[in-house]
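In this view, the complex is presented without one of its protein chains, the others remaining in place.
Our next item is subunit A:
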Amino acid sequence: MFDKSFTLKTANDVIKDVIIPNLTSGMAKEQAIALLSVLKNVDTNTIENTKPKEQLITLINQTVEEFLQAIRSDSRETSAFNWVEELDSALEEAVFIEDATDKWKQLNEIQCRLLRFLYKENAANRAIESRYIFPLRKRIREQLTIEMSLVR
């Protein structure tokens, strides 16, 4: 979500500028001052946890690939879908992005474009909703569950 060092530094600023001046207990003040140092050390001794993003990247990749494949082979419903190639190319380009956060964002964007295209198609063909939009929501739910597991 936020850059680790930036977040810990801002939390330290708030402790220093807002919390400590308003503490009346000497003991609480000492603990808060110690906390400043502890947080700085936590920052120096830890690295950003990118594993969940990598897991999400794999999931989104699989999802988009599978949906594009299904749409491509579903000529009955989707013969006019020329945007499939467009998303295919975007997916190929995303492979070259190295930074996990940038890649996750780019793949999310592709997923969003897929959704927008599906809604557009659905305006003319109501079968699209149950055939693609509902199943896609199930896959997005899996991704959301991973993101939620990181919230405390």
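Things worth noting here:
Basically, a contact is a pair of C-beta atoms (placed from the backbone, for glycine too) under 8 Å apart; a residue touches a chain by one contact, two chains touch by 3 or more; residues count from 1.
The working rule: contacts and distances are computed from a predicted model.
According to UniProt, the chain absent from the figure is "Phosphotransferase family protein", selected among "Acyl-CoA dehydrogenase", "Phosphotransferase family protein", "ABC-2 type transport system permease protein" or "ABC transporter ATPase". The chain not shown here is touched by just one of A:M27, A:V95 or A:V151, and that residue is A:V151. For subunit A, the residues touching the absent chain in the complete assembly are 1-3, 6-7, 10-11, 13-14, 17-18, 104-105, 108-109, 111-112, 115-116, 119, 122-123, 133-134, 137-138, 140-141, 143-144, 147-148, 150-152.
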